[in-house]
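Provided herewith is a single structure, encoded as structure tokens, for subsequent inquiry.
For this view, one protein chain was removed and the others were kept in their places.
Per-chain numbering from 1; labels A, B and C assigned in written order.
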Amino acid sequence: MAGSSFGVLFRVTTAGESHGPANVVIVDGVPAGLPLSEEDLLPDLKRRRPGQSKLTTQRQEEDQPEILSGVFDGRTTGTPIAVLFRNQDARSRDYGNLAELYRPGHADYSFDARFGFRDYRGGGRSSARETVARVAAGAIARKLLAQQGIRLLAFVRQVGDISAKVEDPTRLTLEQVEATPVRCPDLEAAARMAELIETVRKEKDSIGGIAELVITGVPAGWGEPVFDKLKADLAKALFSLPAVLGVEYGAGFQVATARGSENNDPFVNREGRIATEGNRHGGMLGGISTGMPLVLRCAVKPTSSLPREQATVNQKGEATTVQTFGRHDPCLLPRFIPMAEAMAAIVLADHGLRSLSARLST
Amino acid sequence: MAGSSFGVLFRVTTAGESHGPANVVIVDGVPAGLPLSEEDLLPDLKRRRPGQSKLTTQRQEEDQPEILSGVFDGRTTGTPIAVLFRNQDARSRDYGNLAELYRPGHADYSFDARFGFRDYRGGGRSSARETVARVAAGAIARKLLAQQGIRLLAFVRQVGDISAKVEDPTRLTLEQVEATPVRCPDLEAAARMAELIETVRKEKDSIGGIAELVITGVPAGWGEPVFDKLKADLAKALFSLPAVLGVEYGAGFQVATARGSENNDPFVNREGRIATEGNRHGGMLGGISTGMPLVLRCAVKPTSSLPREQATVNQKGEATTVQTFGRHDPCLLPRFIPMAEAMAAIVLADHGLRSLSARLST
Amino acid sequence: MAGSSFGVLFRVTTAGESHGPANVVIVDGVPAGLPLSEEDLLPDLKRRRPGQSKLTTQRQEEDQPEILSGVFDGRTTGTPIAVLFRNQDARSRDYGNLAELYRPGHADYSFDARFGFRDYRGGGRSSARETVARVAAGAIARKLLAQQGIRLLAFVRQVGDISAKVEDPTRLTLEQVEATPVRCPDLEAAARMAELIETVRKEKDSIGGIAELVITGVPAGWGEPVFDKLKADLAKALFSLPAVLGVEYGAGFQVATARGSENNDPFVNREGRIATEGNRHGGMLGGISTGMPLVLRCAVKPTSSLPREQATVNQKGEATTVQTFGRHDPCLLPRFIPMAEAMAAIVLADHGLRSLSARLST
Partner (left out) sequence: MAGSSFGVLFRVTTAGESHGPANVVIVDGVPAGLPLSEEDLLPDLKRRRPGQSKLTTQRQEEDQPEILSGVFDGRTTGTPIAVLFRNQDARSRDYGNLAELYRPGHADYSFDARFGFRDYRGGGRSSARETVARVAAGAIARKLLAQQGIRLLAFVRQVGDISAKVEDPTRLTLEQVEATPVRCPDLEAAARMAELIETVRKEKDSIGGIAELVITGVPAGWGEPVFDKLKADLAKALFSLPAVLGVEYGAGFQVATARGSENNDPFVNREGRIATEGNRHGGMLGGISTGMPLVLRCAVKPTSSLPREQATVNQKGEATTVQTFGRHDPCLLPRFIPMAEAMAAIVLADHGLRSLSARLST
């Protein structure tokens, strides 16, 4: 495929650059009969939006979705749903010599290497602006999943060296996550994270972190045995987000030091349902869901754009410096939360539909 | 798609169960004109094969590939290449009550949940036996990539709490990796890893670890901007392997505690070529290769099959125990190495072909 | 896939209903560096537009395309190109009992059977309005192909029992085709076709016909050997257009009565280039282009919407009648011409890109 689509049966295609006229997403394969309106997209879009607090960039985007197709009389029709987002004030800005410079940590050079030139305005296609389209698609997926009792919730697990303590992530509520602008439900840790973020901002720097994603209600039996394992598609979806350098699920990298005797989650009978004691397997065995909660974590790098001089080269390979003006989040984690949920929702909606044909109906 | 295929232009489809008549792979999209014979597949297959040392299972598999199509007069014809592997002694064994039991850490229960029943012989489709097909496909991909000077090399970075010291992984040789049965080029660490593996074996237990994968020679400009980022497809490929619970590249999970000012790799001019100082970005920015080496790591869980009694339930949900007889690697890492290389080679072969249409030829 | 996308490397995804807010197309995979603006889309869009002459429906559609992404500084960037078409006056109309009636020859009943309900306004997703998106995508494909000297031209070969005489279709010009509103380059036949169309209109009836499509400049070697034969993808593309009930290429259905000795086109040396005497094979052998012109024909049914009472049933299965008001082409052929060209262009752009990876570069 040409690379801007994701999913097989629930299929998302995005288009749009940061400072072009608009971003668009087409979601094909949504079953007919799902109640849907722009209102359903707003909560997640609002969480993704820049400028929510001083922890995030102050750039104002309207992020007003317009559903162009696929919905009639308030319900999905089974035909593709297109959602449009107009971009703001795209034309008037001065981009200086950004066309010729390669910003460290950004895709400027690799885009040039691939395409020969690039839309350098605001990062063009590699800007996080593109995720507005994903979050809209994710909100549709999430609504579909909610009908089956599936709930996705992500939160900030770590910023810098500050880790949250969360007793049982599967019992967290959206309210607990949204209680602080950091989106960390451990209030004490959240306060320290906010402080740290404010500190790095003042130092014209940025800081990374870890997001955790918990998905409950997924029935056992979703996922394909070999290449399209549920874990593989979730990992691809999360790695397709900007700034993600690591993904793990269940016990994750801790399995490196684990023994099998402690790492295997014994199957048990829990009130007549087969379940496991413990969940080091993060809800997936053989790439197929077990009915236990899915638990994943993403490592998110510190923002590459910094309001300070950084050494780099220009297109000719001459040494120079670059400094990012404009406003950028000193920590990407708070706004990453709804993006991670959206991508996971898209994967699950897809695999949920795919699971319908796994066996003969009887 | 139906889940047993991977790739767009270089497309791999596998079929086969552990104890069925055979495993097969069809590799479609290999350009015409590549010299190829069964000989080319043997080295990687031999590295994957069980029974190479006492660190790995003593089960004998022949793993003799037969190329059935797509090669004529010693060269690929551009048509699909099918490779056949007959399975051995599949019929005669006694599987006891394995059909009814759910082994902890295995896909038995999730397969049943998906398909209603399963081929329980030796793990069926979820057995690592399936990777014989992938390694053959990977060997073809690798040969294609070698023509462009691309080299893939993986090694064992960690087993349990023993970590290898490797000064510059991009300069490792295959010989250094293959020098020990552990496939760890730090000989001192390798010896301790071997000891640890022997210990857990005696304790009827198993141990996890971390594999590292280094790919050199990838030109800048491979990968698609949004969903099919090179990092995303590599992650999917590696997560599609059994036992992988985490993947990271470049600085990986360490970015959580990093500042942008230290995490950004400055662009520099290295002998007329644009490169970066440091490689915390693991050779990919915006999901597109930068020309720097790709560096990835995978967390591999301890073997789930243990030669000791483990608590579990049967299909009816009744508590029982299961003990795995037969021979299993107490540590999956040594044999994981060629699998990781194979999957990465498949991804790169695919993206290399896809890069051909990125811009108008001039 | 979810069904609203076409192509592998040059990939077109459409969304939109006849009377919804807008129609959209995303064209992914266009190589970077192609000069492109809305101006390039207008000529084909104008040819597709209703109301061009009294032979076609008088409904006014603006069909003003807006490129939303993928173009920067007048050139394609390699990222997906989204094109938006706002629909007109969608809201105000009265659709009577169309929601409950099944119009003969239309998709009303089959949509209901599939999705449970439908957007009945103006035919919803099954309306020919959707082809505005295809024609825009086709115009982009056509521009890409023109760079390689490939030219696509369709014309009306037959309306009712009136057939055009065209000595050498491969030498026709666009001007000759566009000389009459019927788009038949045989002026005498065109006049009689126009007369026939006017007659059936007055009789509140409609008439079918045949379109012929000639493509020159396609190099030998495009197309995949087995399922994705060039002829197969062209046929799928043309059959995906509304009202097409038959497709043939080269000698087409006449091969039924032909002998091999007369049907085989002998290979000859034409000025140093391998060609064939005659072109009964329509430019494709084994599903791969031979360098000879591609020649295809499509059978297009008479318009199903008729301004007269037709017997039918409603959703409850009760007998009733339906009469179509509003304006409809009494003959679809003239406006079908640009649609056929567009779909063929999309297929060829895709296969052109795919051909880049057929063999090792040397």
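Just so we're on the same page, a contact is a pair of C-beta atoms (placed from the backbone, for glycine too) under 8 Å apart; a residue touches a chain by one contact, two chains touch by 3 or more.
Every value quoted in this text rests on a predicted model; they were computed, and no experiment measured them.
Here one chain is not drawn; of A:G29, A:G208, A:P242 or A:G260, the residue touching it is A:G29.
Touching the missing chain, out of B:D28, B:D44 or B:D265, is residue B:D28.
The residue from C:G250, C:P293, C:P334 or C:G352 that touches the chain not shown here is C:G250.
Among B:R49, B:R114, B:R201 or B:K231, the one in contact with the hidden chain is B:R114. Along chain C, the points of touch with the absent chain fall at residues 1-6, 8, 12, 14, 102, 104-107, 109-111, 113-116, 125-126, 130, 158-161, 200, 205-210, 219-229, 231-237, 239-240, 242, 244-261, 263-269, 272-274, 276, 281-282, 284-291, 299-306, 308, 310-313, 317-319, 354-355, 358-359.
Residues of chain B that touch the chain left out of the display are 1-5, 7-11, 13-17, 20-24, 26, 28-29, 32-33, 66-70, 72-73, 75, 77-82, 84, 114-119, 121, 124-125. Within chain A, the residues in touch with the undisplayed chain are 8-9, 29, 31-34, 78-79, 147, 225, 353-354, 356-360, 362.
Assume only the chains that are shown with their structure count from here on.
Counting C-beta pairs in contact, the chain pair with the highest total is A-B. When every chain is represented by the mean of its C-alpha atoms, the one lying closest to the mean of all protein C-alpha atoms is A. Per-chain CA centroids place chain A at a distance of 26 Å from chain B.
Separating the CA-averaged centres of chain A and chain C is a span of 39 Å.
Within chain C, the positions touching two or more other chains are listed as 8-9, 29, 32-33, 78-79.
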